[in-house]
Structures are given as C-alpha cells and as structure tokens.
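Removed: one protein chain of the complex. Kept in place: all other protein chains.
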Amino acid sequence: MRASGTSGGRSILIALASTVLFAVVVVLVVSNAPGWPEVQRQFFNGGLFRESLGVIPEAFFLNVRIFLIAEVVILVFALVLAILRSLEGPVFFPLRALAIVYADFFRGIPTILVIYMLGFGAPALQISGIPRDPLFWGVVALVLVYSAYVSEVYRAGIESVHPSQAAAARSLGLSRAQALRFVILPQAVRRVMPPLLNDFIGLQKDTALVALLGPVEAFRQSQIEVAANFNYTPYLVTALLFVLLTIPLARLTDWLVARERRSRLALGAAR
Amino acid sequence: MRKLHVLALTLVTLVALTAAACGGDEEPEDAAPATQATVAEPDPCAKDQLNLVTPGQLTIGTDNPAFPPWFQDAEGAPWDPTTEPTKQGYEAAVAYAVAAELGFSDGEVAWTVVPFDNAFRPGPKDFDFDINQVSYTEERDGAVDFSDSYYDVQQAIVTLKNSEYANATTLTEFDGAKLGVPVGTTSFDVIESTIQPGEDPAVFNTLNDAVNALKNRQVDGIVVDLPTSFFITAVQVPKGKIVGQVPSETQEYFGLVFEEGNSLRDCVNEALAALRENGTLDQIEQEWITDKANAPVLG
Partner (left out) sequence: MTDALRVEALRKSFNGTEVLKGIDLILAEHEVVCLIGASGSGKSTLLRCVNLTEPVTSGRILVEGEEITSPRVDANRVRRNIGIVFQAFNLFPHMTVLENITLAPRKVLGKPKAAAEGEALELLDRFGLADKAEEYPDRLSGGQQQRAAIVRALAMRPRLMLLDEVTSALDPELVGEVLGVIRELAESGMTMLIATHEMSFAREIANRVCFLDAGVILEEGPPEEIFSAPANPRTQEFLRRIIEAGRL
C-alpha cells in the first residue's frame, strides 16, 4: 500500500502538467489558424481597447444606476407578490389568483417584448400624466419581469421554512402577519440569498436591454464604437466590465451559502 | 500504469489536434482566369478577370429591410432582399448601373442580406460589395476598403411640426434638445461634434425605433441623412418636418464596402467615374432624391 502523501503529490503534478499542456496546445492551435491575424485585429486591437476604456465605463454607470434602482424595487414588489400568493382562505382567492397569473405571465413573456411594448407603447397612448421617459419605462419593464422570478424564489424560501416554526410563533400569540414578519420571512430570505443573488446578476446584464429605448448604456456605447471603427474590440471592453462586476457578487454568494450551511448543520446536530 | 496511459492518450490527441489546425490552410479561391485569345496583357477589369465570390455573378449585399429612397419595391415600400430584386431606389439604380458598366446583365446580379455589423466582420466576405448608406471614415477604412463616393451625403434634422425646435434656423437653437439616431450611423458623430445640443443623444437599434421615439415625443428630433429624412416626413411621420440640413466642414460620402485588398474595388471606382462623367449618377439622383434644395442649411 502506497502512503497517501506521495500519491497525492504525484496526482497534483500530473494535473498541473496536463493543464499547462492543454493551455499551450490551445494557444498553439488558435495562433496558427490561418484567420488568426485578422481575428486578432478585429477583436483584440490594443489601441482601440485603450480608447474604448476612456468612453465605455462612463456609459456603464448607467447600467449600474439602472440595476441598483430596479433591484431595490424588485426585492420589495416580489415580496408583496409572494405574500399575496401565500394568503390562505377562500376570501383571499382573487389575490392569490392574481399573483399566480402575474408570475406565469411575466416569466413567460420575453423581456425584450415587455421593454418594447412599455417603452414605445405606453407613451404612444398619449394619455396625459403617463411619463414618456424611456429610462423610466425600461426600469419598469425590468421590475415587472424580474419580480415574477424573484417572487417565486421568495415563495420557495417561505415554503422551505418548517411549518413548526409558524406553529411555534402562532402559539405564542403572534398574529399571522407578525409570525410572517418576525419569524418566517427572516428565515426564508436568508435561505434563498443565493438564488436571489443569481437573479440579481442576471438583471445586471439585462440592463443592456434598456438601450432598445434610446438611452446609451455600456453595450450600446460599445456598439457605437464598433460601428464607427468597423472593429469588435469595444465589445470586449464591455464584456470585461460586466464580468468584473459579477465576480465579487458571485464570491459573496458563495460565502453566504457556506455560512448558511454551517449554521444549519449546527442546528440539526443539536438534537 | 493507468495514469501513464491516460497521459499518453491525452498527448496523442492534442498533437493530432495541433496538426489538424496547422494543416487547414484554405484560402478563398479566386475566380478562374478565362482563356485568353490575344497575347496582350488582359484588362484587369474585364468581366472574366474580376475577383468575385461566385464567378460570372456580381453578388451585392444590403440590409433587410432596405428603406426608400435607397431601395423600394413595386409599391414604394421598403424592399426585402430575399424577395424579387428591384431596380427602384437610388442605391438599387446605382448598383445595377455599376453592374452594367462592369459588363454584367441584370440577370447576373444577385442580392444577399448583410446586416450592418456583418459588413466588417473578419474572414472572407460572402458579397462582392455592400451598398447600405455606409459613410466613409478613416477608422473604418482600416478594416475594409471603400469605393469612391456614389453619393455625397448631407445630414438633416427632423422634428414634429409642432415641436419647439421646428422653426430653428441655427444650430444653437437646438441647445437642450434631445436628439435621436439609429445606431452605427455617422449622424451620432454629427450630434456630438457639430450640433452639440448639450443633451446626451438617444441611440436606437433601427431607424424605425428612432422614428417611433420621435412620434412619441420621447425625442425632440432625429438626425438622419437628407434623402432618408424625405422618406420619413413624406411617408412615416406626416406630422414631421425637415428643419434643415446640418452644415459640415468635410463632405461626408457613401461608399461601397469591399473586403480589404479586393482588387474589384479599383474596377468599381473606374465604373463610378464613368457613370459620373456621363451623367448617369445625376440622372439617378434626379429620379430618386428630389427637393434637395428645399431643405435649408442650418446656421
């Protein structure tokens, strides 16, 4: 029997070596492809990259503003929808049905369509008092669509809290609303933070759709640069910006999941 | 021993992949040279000497839909290049005129849809040239080759008739105006560099979206080339008005777009020069782009 120490070290070495080998081969294959010089010029142009860095980040702030505003509204509105869906009793049936229809409809319809129909359709009605601002309607469209998804996430969270928690809370004399507010929801939200953050990351990228209505956000700005120069490198800059934004959020999600798992394991063990 | 086998297999596979990649040296085939009857040097712009995607056929690209007055179908509506070809419209007429100059009959002209972004993507093109109101700029010239001008273009501002900007006579009167453009047009640069209204311009995916925004009063005006502005105010937005042309220091022009280094470009330039000299281009302009004088130049 080999001692596990030496075999562990050897497998690491083999893994490392094969990874490096693979990377080298990929680089060789790509750089020796006949079309590579042109692809490099069209996608990886250093000068244009630097130039775009001077223009696109500013437009990116619009994306950031959009998703910060939208996310706050989504978190609240989706919670309302989830609570409506959880109301029990025949007298609340219309509200429950409304919440179900809403979630089905706005998860089914493509986001682009909602943006177009609201962004161009609503102002076209020419009803006085209805705002015409495309940014407003873009955010509204994103809120309507994403709240549908997030409300389902909340619902999953609420239903994952064991009914004995609700029973314990009600037994102390707490009303249904108080039990929901102080006992169920805090636990539910903690549990679904990872999927909530997932939806948030998706929202960040969908902010680019607001450009359909006119506002120049990062993707549109890079499109303008691309068309002006007949070169795709600016797209790379935008892609990089989005990825750089996503990475800290993804790590945050991982950390939250790990923390939640630790505390739940501990709770389960103390029986 | 099993680990060694896996490693060896991986190595062999990777080497095979490398060999395959290096071995793929496919260059696009040029048109086969025809047999020559004479001993003298062949005319590089003879029809059978041209560098074509499909020998014997002139493949021209444009976007879908193609808007009047550049292209139109039998009913005067925007044209779909996947349907029956049309000779109606300024760019349609120019394209067929150039084809004829080069020696192609109408039947030897084929059309293909080339969305704007595809005109300059890397790799061999599937068109001989693209005609789509593409303005020449130095930056763009780095990625493709342009022909000489087939239309000298002016930019114009279109507003609604009851807009506060409808009666402006100078550019400064557009201070604070929210202007819109379709993406990818030089109109965007015109707003930023010449008009300078102080408000960020709105940029739309398509011309239709920009026109919609104008109708919804989500923008105060849109900036498009002058011929397109005629189409807009005549057909799409009857309540619209061409406020005037935007003056510019350099003359902007539309060029046909070629793959970089395509020798066909020089032959087409010769054809364009001939068409300009014999008045064909003027004639086409008279037929399809009217009332140029009725749009005043803004101060």
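The first chain written gets the first letter, and so on, giving A and B; residue counts start at 1 in each chain.
The working rule: a contact is a pair of C-beta atoms (placed from the backbone, for glycine too) under 8 Å apart; a residue touches a chain by one contact, two chains touch by 3 or more.
Every value quoted in this text rests on a predicted model; they were computed, and no experiment measured them.
Peer 1: Given that one chain is not shown, what are the shown chains it touches?
Peer 2: The undisplayed chain, in the complete complex, is in contact with A.
Peer 1: Have a look at A:A82, A:A122, A:V183 or A:V237 and name the one touching the chain we're not showing.
Peer 2: Touches the omitted chain: A:V183.
Peer 1: Of A:S11, A:Q126, A:S160 or A:S175, which one is in contact with the hidden chain?
Peer 2: Looking across A:S11, A:Q126, A:S160 or A:S175, the contact with the absent chain belongs to A:S175.
Peer 1: Name, in rising order, the residues on chain A that touch the hidden chain in the full complex.
Peer 2: Its contact residues with the unshown chain are 164-165, 167-175, 178, 182-183, 186-187, 190, 263-264, 266-267, 270-271.
One rule holds in what follows: only the chains that are shown with their structure count from here on.
Peer 1: From the C-alpha centre of chain A to that of chain B, how far is it in Å?
Peer 2: 37
Peer 1: Using the touch rule from the top, collect the residues of chain A that touch chain B in their complex.
Peer 2: 11, 14, 17-18, 21-22, 25, 28-30, 32-35, 38-39, 41-43, 120, 123-124, 132-134, 211-216, 220, 223-224, 226-232
Peer 1: Okay, in this complex, where on chain B does chain A touch?
Peer 2: 3, 7, 10-11, 14, 17-18, 21-22, 24-27, 116-117, 119-123, 137, 139-140, 142-144, 180, 183-186, 188-189, 200-205, 209, 212-213, 215-219
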